[in-house]
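The complex appears here without one of its protein chains, the remainder shown in place.
Then we have chain A:
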Amino acid sequence: MAIAERDATGRTGAADASGTAGTGGRAARGARRKRLRRDLVLLLLMGPGLLYFLVFQYGAMAGNVIAFKDYVPFDGLWASEWVGVSNFHAILVDTAFWHAVVNTLWIALLQLAFYFPVPIALAMLLHSLTRDSLRRVVQSVMYLPHFLSWVIVVAIFQQVLGETGLLNNLLGDAHLHTVDIIGNPAAFKPLVVAQVIWKDCGWGTIIFLAALAQVDEQQYEAAAIDGAGPWRRFWHVTLPAIRPVIVLLLIMRVGDILSVGFEQMLLQRASVGPDAAEVIDTLVWQRGLVEGDYGYAAAAGLFKGVVGAVLVYAANKVAHRLGEQGVYQ
């Protein structure tokens, strides 16, 4: 326990020292060393986690240099030849890349239009229930699909909407036309959005319900006594409560606009073909991991990463301008 005791007394000492830090270089250095010694146990506890970030996040990030190289596996990463931005030139003149970008943006926009409002509406519905017991039962059922893997979700959709699935059997029994949904490129984008709604719309309500739970019940009561009906209470009490959350989620959506459901697309890419299902991530996978063109794939991935980071930054700026809190400050 010797280390712990020294650490315990050390913390108060360092707090004094940091108060006088900045008066002189030597004093500041001494204070810093004191803090380091005081926090040694903490830093040791953090060690494995920090090592993970160093190796598997920043180590991997450094590997992005192959986007600027002509990577030959035999030569290895460092011996491969530098080729400047020619990989980026290759993706920018590649129609397949732009096709994937368009697909990605289309799906992202469809999700924004048709998925994004669903959890908000559902949260309102749940919040309006007067019996908590009923609400809890519905919540437990609604959250469940979020915990299923995409493999299972896609399999369930095949089973229900597929050629021999539930829907077509019912239509057949009723002597109606059967519908061709699974494996039909034309129906793919709506199908993808429907899958996202099924999987995540219940889970998505959590954050809105949390915001709604923060509203003081008395605000509603006061508004009602002042003669505000359900709609005006919604407009003046409920909406202001969830607006920051909506803005926050919109910003996160904008940052994610170039990475729509990689696993979801990859699982169904074979059955509908790349024309309908190729998004940037699946293109990176196809070119890099399947065809072995690592330079091209890394360049496409890096392009996506940089644009995504810039988008989050810009969206957050806009949110601040509009007087919202945003993701960070």
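Simple rule for what comes next: a residue touches a chain if its C-beta (ideal position, glycine included) is under 8 Å from a C-beta of that chain, and two chains touch if they have at least 3 such contacts; residues count from 1.
Quick note on the criterion: contacts and distances are computed from a predicted model.
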Identity of the absent chain, which is to be given by its UniProt protein name, from "Carbohydrate ABC transporter membrane protein 2, CUT1 family", "SusD family protein", "Response regulator" or "Protein translocase subunit SecD": "Carbohydrate ABC transporter membrane protein 2, CUT1 family"
Residue, one of A:V72, A:L148 or A:L239, that touches the chain absent here: A:L148
Touch list for chain A against the chain that is not drawn: 1, 3-5, 7-8, 11, 14-15, 18, 32, 35-36, 38-39, 41-43, 45-50, 52-53, 55-64, 66, 77, 122, 125, 128-133, 136, 138-145, 147-152, 154-156, 158-160, 164-166, 169, 172, 198, 202, 206-207, 209-211, 213-214, 216-217, 220-221, 224-225, 229-230, 245, 248, 255, 262-263, 266-268, 270, 281, 284-285, 288-289, 294, 297-298, 301-302, 304-306, 308-309, 312, 325, 327-329
